[in-house]
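The complex appears here without one of its protein chains, the remainder shown in place.
Read from first to last, the chains carry the letters A, B and C; within each, the first residue is number 1.
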Amino acid sequence: MNLKGVLPPISTPFQDGEVALERLRQNFQNWNQTGLSGYLVLGSNGEAVYLNEKEKREMIEVSRESIPASKILMVGSGMESTRETIQFTNQAARIGADCALVVTPSYFKGSMKPEILRDHFVAVAESSKIGILLYNVPQFTGINMEPELVAKLSEHPNIVGMKDSSGNIGQLSEIIHLSRKGFPVFVGSAPVFFPALCVGAAGGILAVANVVPNECVQIFDLFEKRKFDKARELQYQLTPLAKGVTTKHGIGGLKMAMDLAGYFGGDPRPPLKKPGPEVKEELKQLIQHLIEPKDKI
Amino acid sequence: MNLKGVLPPISTPFQDGEVALERLRQNFQNWNQTGLSGYLVLGSNGEAVYLNEKEKREMIEVSRESIPASKILMVGSGMESTRETIQFTNQAARIGADCALVVTPSYFKGSMKPEILRDHFVAVAESSKIGILLYNVPQFTGINMEPELVAKLSEHPNIVGMKDSSGNIGQLSEIIHLSRKGFPVFVGSAPVFFPALCVGAAGGILAVANVVPNECVQIFDLFEKRKFDKARELQYQLTPLAKGVTTKHGIGGLKMAMDLAGYFGGDPRPPLKKPGPEVKEELKQLIQHLIEPKDKI
Amino acid sequence: MNLKGVLPPISTPFQDGEVALERLRQNFQNWNQTGLSGYLVLGSNGEAVYLNEKEKREMIEVSRESIPASKILMVGSGMESTRETIQFTNQAARIGADCALVVTPSYFKGSMKPEILRDHFVAVAESSKIGILLYNVPQFTGINMEPELVAKLSEHPNIVGMKDSSGNIGQLSEIIHLSRKGFPVFVGSAPVFFPALCVGAAGGILAVANVVPNECVQIFDLFEKRKFDKARELQYQLTPLAKGVTTKHGIGGLKMAMDLAGYFGGDPRPPLKKPGPEVKEELKQLIQHLIEPKDKI
Partner (left out) sequence: MNLKGVLPPISTPFQDGEVALERLRQNFQNWNQTGLSGYLVLGSNGEAVYLNEKEKREMIEVSRESIPASKILMVGSGMESTRETIQFTNQAARIGADCALVVTPSYFKGSMKPEILRDHFVAVAESSKIGILLYNVPQFTGINMEPELVAKLSEHPNIVGMKDSSGNIGQLSEIIHLSRKGFPVFVGSAPVFFPALCVGAAGGILAVANVVPNECVQIFDLFEKRKFDKARELQYQLTPLAKGVTTKHGIGGLKMAMDLAGYFGGDPRPPLKKPGPEVKEELKQLIQHLIEPKDKI
């Protein structure tokens, strides 16, 4: 397992309110044609918080069937309690996940001191049958993992990487510098994908890669070939769409953009909603604008 | 059902990591001797986020058996998705809950606009077999319900009250003023229990009432009898302990204080921990200091 | 000097961009007819940050001439550096100020630790020829004074009171409880004037008292006479206007409301602006709504 490159945190398709597994298979058929390194199943963008246990299991099973061995199957397995996190991580392992992404517990924000987080991640790492990645996403959790804590945890043999969605490049830079050499850190915020690569990120786990996987992979490839100016130029073109499907229009916007780009997006689960027709037009133009000029780069 | 007075958001007892239902029964036997108006089961302080479905069901069942008809059984039933919230609220209703406390969904903070929250609460209220109370707790959710939104929702016949744990008395005051006349609003922050009553709160749902129910009820009774100076004086004495079992030492501190006050507290579930011996001494003194002088008031 | 009751942080009148001292005298003639306990000159609402040294001096001089000995003349004298604060406080003393309000220095937020603030206030208190009041206004400064710090400073013989504009009633309550007995604390946020009195505040320094001094004084008087229900009712009526002239429409809104209520408001200094005509209509209705029904209370 080579932890690098671009992975989408895949969207969970619903039809008539239920998980639509056939639609998921279709999406994988298309995504598998691209240069994506793998997939994150049951991430934030997969609306994992809206799925029950059975639905989560089925999502992993169908993903396992659909993803070739050459690509990574990463599963979001973090829960609030340490024991449920361990149970669910090992369930994902049994179904065939390659690794698990474990978010910081966060409900009791004031109590989530560095030692509490450290003990939680060490306990999960010790008991997990697959490698785990730390997941820092302050905009959802209200909790931030300090670089010093990540650095310590990076020494654990079963903690195999990290996803940092803070969007804070200074912090990402420090995390990479302080952690053990070679510890792969993925950035989780597409508008800073290019600068994250500049400071040493291993790749990106990017919502917008559900919609335009080729363009995201192209930024990574241009960077690897040291064509920095072209990578930066493509980043500039990607940013408006990347913001459109996350901070600006949320999960509803992401699913709408997927529908526009030839994938199955569908509706999010309530209370989330799809945005209105004016957003559809906006997203349409952003996608077209992005796909057209890329040949020139 | 008379929605007023003091309710503790009851602590969930664990022994050897499992829910200890006998310990819960014991706690109820003691609490039932006091002037508490009722109980909130599966609230934040009940570590609801650490319980699985079966454990939650059992907590409600044993609470139903232990609580006399003269006291309120309120159940925390809010989930992230609208449909799970409805399902669980009605499950609580079937087991015999008198009403349900529904927290704002909050995972996708940026998307939780007022209309989204309104539609969520209206959908739950429409489908619930028992009355629901709105629950605003920004320090855990990162979401705040604006007074204007609460005011609109207060008109719905199946939205029967609110718990506001923001600690913001200006906002509480506006909520009470703008909502329909008689809409009961509970404050969820013990350090401002007395000023909340001053601006018209119906009562308090207070973590510290797990530990010193009589003293909390006494503040309410003194206020009702218009003995404001005595109520304020007792508030001043309650505040240090109230902060000790919430913002300062969290759930672990709350459970330690319960043990010290003759209830069963026990350990929280990891990643939470009990604080060290120096905190024990601190809490012990706060409890003694509070219980001793109360006769003079 | 009896530090209690209602003081407006007086607005600074400008005409053609210059300080209009005659307009100030007129305003004082009207305000002096009311039950206001005194005045704060050169506060935040006085646009002190937009005045040069000469203008500040003239504002104090004309205020001294216009204010009878029976009312308090408090001057805002806090600067970023300790030495300039001392110099300006003593200049205000020489012109005849009764006491000075000293805001927390705040430009270097990260460095303003409790010990730094303590040493600053002690140094000013030691060198000042008049008593000083501490001023905590986190929404402008980004700095909050913790109750423990205030409590220690309240013991200094030349620190004679405090203004807390945080709007946080829990904190205000703790400040009053922890400080030396009788230490007068003014609340600086009109929407929580009534609950602040309930927890023991000595009075209010309220922007809206520039506009409707009588109504603000009436809340204070009703409270003193223990007519709590009437005081609360009047608070409810005051709150919308109080928010209109501060958080909602800022200094421009305050000055517009003064014009509507028969005082001279005029324009703020750029970059501030007066709001548009739709705000004028809103403020007009809020003032009328407030003045009309007060006889019934």
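Brief remarks follow.
Just so we're on the same page, contacts are C-beta pairs under 8 Å (C-beta built on N, C-alpha and C of every residue); 3 or more make two chains touch, one makes a residue touch a chain.
Quick caveat, the model's predicted, so the values are computed rather than measured.
Put simply, the hidden chain is in touch with A, C once you look at the whole complex. Which of A:46, A:131 or A:167 touches the hidden chain is settled by the complete complex: it is A:167.
Within the set C:131, C:213 or C:250, the residue that contacts the chain not displayed is C:250. Interface note: of C:62, C:123 or C:260, the residue touching the hidden chain in the full complex is C:123. Remark: the residues of subunit A touching the chain excluded from display are 167-170, 173-174, 177, 189, 191-192, 194-195, 198-200, 228, 232, 235-236, 239. Counting over the whole complex, subunit C has residues 17, 44, 49-50, 52, 80-84, 105, 107-112, 116-117, 119-120, 123, 139-140, 142, 247, 250-252, 269-273 touching the chain that is not drawn.
As a convention for this text, only the chains that are shown with their structure count from here on.
At the interface between subunit B and subunit C, over half of the residue numbers involved are used by both copies, so each side presents largely the same positions. For this pair, subunit A with subunit C, the centres built from the Cα atoms lie 50 Å apart. With centres taken as mean Cα positions, subunit C sits 37 Å from subunit B. The set of subunit B residues that touch two or more partner chains is empty.
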